[in-house]
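One chain of protein is taken out of this complex; the other chains stay put.
Up next, chain A:
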Amino acid sequence: MSGPRTRGAVRAGQYLALLAYLAFLALPFLWLISTAFKPAPELGSLHPTWIPEDPTVANFRQAFAEQPLLRAAANSLAAALAAAVTAVVVATPMAYVTARRRGRLSAATTGWVVVSQAFPFVLVIIPLFLVLKNLQLINTLTGLVLVYVVWSLPFALWMLTGYVRALPAELEEAAAVDGAGRLRTLLSVTAPLLAPGIVATALFAFITAWNEFFFALVLLKTPEKQTLPVVLTHFLGAEGVADLGPLAAAAFLATLPSLVVFALIQRRITGGMLSGAVKS
């Protein structure tokens, strides 16, 4: 007999479990913030506290003084924006065709997407490096953007295909009945409905590129072009020794854009992943 009281208790338990899980996920980030504001002696304290006893912004000052964080952030921003926009521009028409024209090509495309996701980047980095070298794109943000686009394209395509499939084809048929041509239908009917999906996909590609480390490390040679994740490693020494305070301060600042962007789009990303997952 599950009365309203039992159901209420179950619901309360569920929320409590969810809250505990959220706290578990948030702990590393909260610890990062706490560390960023602690002075050096507190970082070596035997009894660390969540809230700094003697909060300071000295770590931020030191991080900015020792490393070109703003320049690196500008490089990351340029690379991530370019990668996100390009990925969406390329993936959107592909996704439309994959979703609407079901056939061998569509199946092959989906297969390619799955297979391409299986390659670890250490396997492709040397061939990729040689290709980019022949194109004279080593040590350029353009080369890095190209890699990011290729890297995020499969998942962007998969996401967008889900969004397109979720749009009823009947809407396009109705527009055709009303006399709209293919292009007009796409621009006036499909594109506005697809906009949330496109934004979500673009932001996903942005976050991926913003956080990426290894390609940037290998492809960019001159300090003026290095991106934020690469510059963050300059706070790390051999054998895992780190300049913890400035590293935490810089890492906290580097996390903020991803966090804000993800907070804005997380619902849409989930929606995008789910749409097309089940037949309507």
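Basically, a contact is a pair of C-beta atoms (placed from the backbone, for glycine too) under 8 Å apart; a residue touches a chain by one contact, two chains touch by 3 or more; residues count from 1.
Going forward, contacts and distances are computed from a predicted model.
When the listed names "Phosphoribosylformylglycinamidine synthase subunit PurS", "FeMo cofactor biosynthesis protein NifB", "Sugar ABC transporter substrate-binding protein" or "Lactate utilization protein B/C" are checked against UniProt, the chain not shown comes out as "Sugar ABC transporter substrate-binding protein". Of the candidate positions A:Ala9, A:Leu105, A:Leu236 or A:Leu264, contact with the unshown chain belongs to A:Leu236. Summary of contacts with the chain left out: across A:Val57, A:Leu130, A:Ala169 or A:Val260, the touching residue is A:Leu130. Interface with the hidden chain, as seen from chain A, comprises residues 40-41, 43-48, 62, 66, 78-79, 81-82, 85-86, 89, 122, 125-126, 129-130, 133, 138-142, 144-145, 184, 187-188, 191, 214, 217-218, 221-225, 230, 233-244.
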